[in-house]
Structure formats: structure tokens, C-alpha cells
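Only one structure is covered here, and it is reproduced in the block below.
Note that this complex is displayed minus one protein chain, with the remaining chains in position.
In order of appearance the chains are A and B, and numbering begins at 1 in each one.
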Amino acid sequence: MKVSRLLEKVRKQKPIVHHLTNWVTIYDCACVVKVFGASPVMAHAQEEVADMARIASALVLNIGTLTSDFVEAMKSAAKSANNKGIPVLLDVCGAGATPFRDIKCNELLDQVHINIIKGNASEIARIAGENVQTKGVDAGKVEKNLIGVARYLAKTRKATVVITGQEDIIADQDKVFLVRNGDEMMTQVVGTGCMAASVIGTFAAVHNDLAEAAAAGLACYEVAAEQAAKKSNGPADFKIRMFDAIFKLNGKTVDLKQKIVKK
Amino acid sequence: MKVSRLLEKVRKQKPIVHHLTNWVTIYDCACVVKVFGASPVMAHAQEEVADMARIASALVLNIGTLTSDFVEAMKSAAKSANNKGIPVLLDVCGAGATPFRDIKCNELLDQVHINIIKGNASEIARIAGENVQTKGVDAGKVEKNLIGVARYLAKTRKATVVITGQEDIIADQDKVFLVRNGDEMMTQVVGTGCMAASVIGTFAAVHNDLAEAAAAGLACYEVAAEQAAKKSNGPADFKIRMFDAIFKLNGKTVDLKQKIVKK
Partner (left out) sequence: MKVSRLLEKVRKQKPIVHHLTNWVTIYDCACVVKVFGASPVMAHAQEEVADMARIASALVLNIGTLTSDFVEAMKSAAKSANNKGIPVLLDVCGAGATPFRDIKCNELLDQVHINIIKGNASEIARIAGENVQTKGVDAGKVEKNLIGVARYLAKTRKATVVITGQEDIIADQDKVFLVRNGDEMMTQVVGTGCMAASVIGTFAAVHNDLAEAAAAGLACYEVAAEQAAKKSNGPADFKIRMFDAIFKLNGKTVDLKQKIVKK
């Protein structure tokens, strides 16, 4: 897989990426899609989500600040996306922090088809049925082998599973990718996880193999982060630089710097 | 019209600009009002919107992440603003993307008086009755003569109409202004359209001729954008510089650099 080819496709096709996301990082989710050259749209009214999903090329759901009504709108949007055949990503943000989050994630996973399940280690472990605790929205400790957890969840949910962390794990029913790019500074910025979901959604909008799309998207995102971290004065400055590094990301550089490993 | 005179008035009077806007760009809308020296307030509870509009000098509505309840609150706020005689601006964000947005815009236009209707080319064309599609919240193609569309809508809705784009078009029932300032970088930043609405609202708060207020506000905003673009490293850095350029905007510079054309 040549990462630059997928980056090129995003920039040429400028896909619409429909989000129902949280109120904390909603702006940054839109931004990251935009600096990649795609077109973000956020819409959550029950009356229009199905229509909006219909004009989009991918749907990104994030339960960061969920309510019951909001999850109902997610279901309508996802059903519409399922019918159209565009990929649906669910960021299980905060799963394992409260029972409500676990219940709503499972409702979504049971009632619509989620093509990509994304979270940090303890969130994904929780969704896979492990007895772990998420510290609010920050990852808690997980004892289990994470690749095994991702593989298991991918099989039981017939989905691509993404665990973000120092080393990202991407598993579908056949294969596993690791992405070893990124910088520690990403953990100091609110919203890098949510943005990762938006990036994966953006790449999934233009490439059918969703595990490849996720790996390519994360590699681009994290190579830009590496570039930004070199010059940054702290997390806030870093975020600005990261957006601008994505905007100017060079295909050749990404192909050189990407550390995607197929297991 | 001397643009600097209106800028001066904003800075001296520090008008309260009440917003019911979308959850994506709400912070930037507040920021842009603030760096112009005015006082933004965001409030959307049905129980208080009329009271908040009463202490404000302009009301800015934006349907970017609308729900039915939210539009009902907009109506209450707008009725209060209409009664007080302060200008009401509606940003028809995403009109033409879903039927729900079109219906809700028309409801607002029918049930309260909107003094300024603002959008991009395909949004305004849609509200004017054209059969066009908006790409989420990004402008779609419009074949028709845009000045004609703006004029037509201004007459039928007895409003000032603003179409933002490379060349902004401002039409009321008597006249047309074009604003030819700005920089291509503005199109790379999420929220420049929403912020334009807040800027127009801020200037409309201090000047009775709303077309003049819109032209002056956009000229100031876009001259600052031109200054910011010169030094910027990318869209995120550009936005920071644009806010700071607005904050320090010099009246003389604006008068020199503004490219407002009366048609």
C-alpha cells in the first residue's frame, strides 16, 4: 500500500465526511478533515441526519458527549449510511467510564452496522467485553494482549478495529497493521483521539479496504505530528503546527517516514 | 462611506451581539466579535432568549447544527429583536444540503423579520428558490447571475442579502456593493463563513444602513485576512494571525486597502 496514493485520492475527491460528534472537539474534528482537503459537515437533527449521510462519503460517530436523543440520531444516520454503502466509524469515546456509555455503544453496534470501531486501549477492551475502567476519556490499564483484543472484536463485530496509542493497532478479519508513527506530544493535546477518528473516516471515504485506509490515514496524521513536534513550544503551539503540517503534507515524505507494519 | 468610521463606532460602543449559532464554530464566532472590540453573548434557552436579545444590539442566527427546538428558540429571540428594532441576521448555513434546512430557513423567513440574509452562493440561490445543491456546508455550483439572485431575494424578502465568496455581493432593495478583499486562505479555514456573519452582525449593531454595515464589516475582516495571509504558515496559523490582525486593525489602513465597489 502506497500511503501517498490514498492521500492524493482524499485531496482530489474532497469527500464529504458527515459527523455526529462531541461538543468538545467538534471544531478540531472539522478542521482536521478540512486541512486534509476534504469537506466536513456536522449535523445531528433527527429530521435531517439520514439526508445528510446520503450526500456524504463517510460517517463518523463519536459518543464523547452523548445523550439518548443524540444516539438515536446516530442510528438514523448510520442506517442511511449502511443503505448507501458508505463506511460508518464509531469512536467509543469514554467506553468503560460509565455504564451508560457501554450500553449505548453496544446498542449502536447491535442495531446498525459499524464498519470501523475506534478507541483507546481501555475503551476497545471494554467494548470487547473485558472488565476494565476508562479514566474519564483517558485510557486506563489493560492487562490483555491488545492485538488479540482487536482481532477478537473485529471477528465478533465483523468490523475493522482501531486501537490508538503509542503504537496504533488496526485489525480486520484477515490482517493486522501496526502504525508506529506519532509523537508523545499528541497525548498532551485534547482531541487528538477524536481527530484520529475523523482522519480515518476521511481516508475510509476514498478507499474500500478500511484497514488500509485507517493505516494510511493514521500514518499521514502522525507523520505530520512528528514534523510539528520538532519545532513546537508546547501542546497548543504543537496543535497549530500539526494542522499546518497536514495541510502541506508531501506525499513523498509520508511514503518515506510512514512506519506501517503488517503483522 | 468611510469604513474606519464604522470600525471606530464598533470599538467605542462595544455592542452586545447575541448569537444562536452552531456548535462547530461557536467559539470562533464569539472570538471574532471580541477582537473587533464588541461583546459576544451566546444563549439559546427558550426561557431566556427574548430577554437576552433585549439587552443586545444585534442578533445573529446560524442554522449550522440546527434542531427543531433550536429553531423555535431562534424565533423567540428574533421576535424580541424585531420588537426592540435591532437587526437580525440569518446565516442560512447548509441550505440546499437537506430539505430540513430549506424548510427551517423558510419558516424563519416567514415567521419573523430577518434583516440580513447571509450565505454562500449555493445557499443563497437555494433560499431564492433556485434548484441547486450545497455540498454539506461548502458551496455548490450556481449557474445563475449571482447579483441578480441577491437582488431578487432582497426584494422578495425586504432584506439585505449577503453572498460571501471570492467577491462578496451585498444587495438591499436599492443598491449593490461588491467587496473584493480577502485571501484564498480563508477558504481553507473552517468557520470563516460563520465568522463573516458575526462580523456583519457586529457592524449592523452600530449602523442603520445594513448594506453599508455589511460592506464595511466584511472589508475590515478581509483586509485583516490579507495581512494575516502574508506571513502565515498554513490555515491554522493564519486564523490566529487573522484574529490578531483584526484586534490591531488600523482605521487608515482599512480605508486605504478596502475594495468596496458600489454597483
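The rule is short, and it goes like this: a contact is a pair of C-beta atoms (placed from the backbone, for glycine too) under 8 Å apart; a residue touches a chain by one contact, two chains touch by 3 or more.
From a predicted model like this one, the values you see are computed outputs, not experimental measurements.
Colleague: What is the set of chain B residues that contact the non-displayed chain in the whole complex?
Modeller: 16, 18, 23, 26-27, 30-31, 34-35, 39-48, 51-52, 55-56, 239-241, 243-245, 247-248
Colleague: Write the list of chain A residues that the hidden chain touches.
Modeller: On the side of chain A, residues 22-25, 27-28, 64-68, 94, 97-101, 133, 135-138, 188-191, 233-237, 240 touch the unshown chain.
Note that in this section only the chains that are shown with their structure count from here on.
Colleague: Averaging only over C-alpha atoms, locate the centres of chain A and chain B and give their separation in whole Å.
Modeller: Centre-to-centre distance between chain A and chain B: 32 Å.
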